[in-house]
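Before any comments, here is the structure.
A single protein chain has been omitted; all remaining protein chains appear in their positions.
Coming up: chain A.
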Amino acid sequence: MRLITHNMLQCHVKGCNANNFPLELQEVVLEQEEAELNEDFLRNMLGKLEYEALVATCLKLDINDLPATLPADAAYNDEFLQILHRVILETHIKSGKMICPNCQHIYNVRDGIPNMLLAEHEV
């Protein structure tokens, strides 16, 4: 699972509606895999990302490349887009846990595939 996908996910346990994003990453194994730069897509996603949460998540993973705030010229800042690309599209979570900061539900990632299914009593 790529970091961009993590940025699009929140806890969805029944009744867990606040402070349920971003899911906290624990015991994660990361893998870097090269991908072709896709500026159109990055531009599309700039307004959809939760940038602050992305930076905070990255810092906990010791990924320190992103500027603390989104540059004003982000959409056409080549250097920034390249970094963003590397972080959100080339960084994969191979395994680990994603924990809801609110209800503590644990979502597991195995073989790069996140299991977001809820338990019987959580739907």
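Basically, a residue touches a chain if its C-beta (ideal position, glycine included) is under 8 Å from a C-beta of that chain, and two chains touch if they have at least 3 such contacts; residues count from 1.
To be clear about the criterion, contacts and distances are computed from a predicted model.
The subunit not displayed here is recorded in UniProt as "tRNA (guanine(10)-N(2))-methyltransferase", chosen from "Adenylyltransferase and sulfurtransferase MOCS3", "CMP/dCMP-type deaminase domain-containing protein", "tRNA (guanine(10)-N(2))-methyltransferase" or "Integrator complex subunit 9".
Listed here are the chain A residues that touch the chain not shown: 1-2, 4-5, 7-12, 21, 35-36, 38, 40-41, 43-45, 47-48, 50, 89, 106-108, 111-123.
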